[in-house]
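A single protein chain has been removed from this complex, and every other one stays in its place.
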Amino acid sequence: MTFLRVVWLVMRKDLLVELRSREIVYTTMFFAVSCVLVFAFGFVREGQPMEDVGAGILWIAVAFSGTLALGRAFERERQSETLRALLLAPVDRPALYIAKLLGVLVLLAAVEVIIVPLVALLFQAPLFRHLAMLLALLAAGTIGFTAVGTLFGAMLARARSRDVLLPVLLYPITVPVIIAGVRGTSALLQADPDPAVARAWLSLLVSFDVVFITLALWTFEPVMTD
Amino acid sequence: MDFDSLTFHEVTRNFGRRRALNRVSLTCRAGEIVALLGPNGAGKSTLLSIAATLLTPSAGAVRYGDRTARTGGSQLRARIGFLAHDLFVYPELSAAENLLFFARLHGLADAERDVDAALAQAGLQDRRDDPAVSFSRGMRQRLAIERALLHRPRLVLLDEPFTGLDDAAVAATRARLSSLRESGCIVLLTTHDLEIVEHLADRAVVLSGGRLSAVDAGGTSLRERYRQAASS
Partner (left out) sequence: MQRLFLPLTLLVAAMFAYAPVMIAQAPFESTMLLVQKIFYFHVPSWFVMFSGAFLCAGASVVYLAKGSRNADHYALAGAELAVVFGLMGLITGPLWARKAWGVWWEWDVKLTLALVVWLTFVAYLLLRRYGGAGSEKLAAGVGIFGAANIPFVYYSVNWWRTMHPKTTVVPTLREGMRGTFWFCVLAFMLLMVLIVAARVRLERQRALVDDLFLELED
């Protein structure tokens, strides 16, 4: 059973389960949209959005939706204790981590497909000018956020007060992701876009991803076994 | 890798200030069914979880043949089948999909055929494509038993396998366990159903307040002997 095959099997199972009920997908998407709308009410003055808010709102919506999706995904595992069943299987534990990570990433990618155009529309933000760079930033940032979130979500799956502890633990650690994501996106949205700056932020995000995914792979097994 | 015995050596497990298991020593051999009896909260599920490598003992050791959970690694897990109190069944997936997932996860060569056989054993072929959430407790229990046995494990750990089963299912499960014994498996099960287990188990042990004591063999009914052992 190669590592990749295990990842594929578990991820496929997660997506299949999700597709049956579509509960997490619908609720997370709706949450993301309402998040953006609430910000619209907060930050639009006299019919004109305040400058520069597009980038911030986009990333905050991603962060909040991500936290929600992670919480729900692990809540579902907890209910049938199936996480323990996965730990019983003769597979590499880190493969389970990667599978869960990819599952949530797919979900968040779907959410971002909806809210990126929505933010562009509501906040008159020219998000499609440097689309490739924007997508790279979103990808690297979402991966970083989800990498830490998946580990913490799995850790907390059987803990008390897990609903509130997940954001409490997750947000301080993902501060660099938010800063880099927002500043990088801003650099692309401003009147005189600066792709070089965006590239610098992208490299920070990528190194964050590499470091924290590695850390998570090392700590997943000791943290999940009792 | 295969092994002929499961040995608990002075196994102790604490949860904070509570001692769930207190220096439990027990050996189960291949071709043997051992019944683990005892009142609620005695530590039976904890002992099974430790045997399944899901928990580590606070003190003492568990040996599978001459290996431990650490040295055995993931290969050891491939030889263990565990039916826990929580059934480990995905409610959104159908019976067939559940079994197929676990079969593939265990790397079984002919997954589909094994799944078909398992569904036949559980008597669930006509419900194979229905989501598990629509099953009754008994049906889910039968499915879970098959899931635990799908990969033909050497060590079979069953936590209350007869819960929710009707007479026919009980008889079928008893026959299944007997044939596992014939094929040289080590079977350790917990139960409250003394009558069912009476002529099935080779040995019975009682876990009470975290401590293990043996139940005398032969003589009066199991219920009598159990009462004796539990009150001593």
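Per-chain residue numbering starts at 1, and chain names A and B are given in the order in which the chains are listed.
Everything that follows uses one rule, which is that a residue touches a chain if its C-beta (ideal position, glycine included) is under 8 Å from a C-beta of that chain, and two chains touch if they have at least 3 such contacts.
Since the structure is predicted, the reported quantities are computational estimates derived from the model, not experimental observations.
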Field: From A:L4, A:M50, A:L121 or A:V168, residue that would touch the chain that is not displayed
entry: A:V168
Task: Touching the absent chain in the whole complex: find that residue among A:W59, A:Y97, A:F145 or A:F208.
output: A:F208
Statement: Hidden partner sits against subunit B at residues 14-19, 22, 209-210
Hidden partner interface residues of subunit A, rising order: 148, 151-152, 155-156, 158-162, 165, 168-169, 171-173, 175-176, 179-180, 183, 200-201, 204, 207-208, 211-212, 215, 219, 222-223, 226
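One rule holds in what follows: only the chains that are shown with their structure count from here on.
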Field: subunit B residues within the subunit A interface of the complex
entry: 52-56, 74-78, 80, 82, 84, 86-93, 97, 101-102, 104-107, 131
Query: Can you list the subunit A residues touching subunit B in their complex?
result: 1, 6, 9-10, 13, 16-17, 20-21, 80-82, 84-92, 225-226
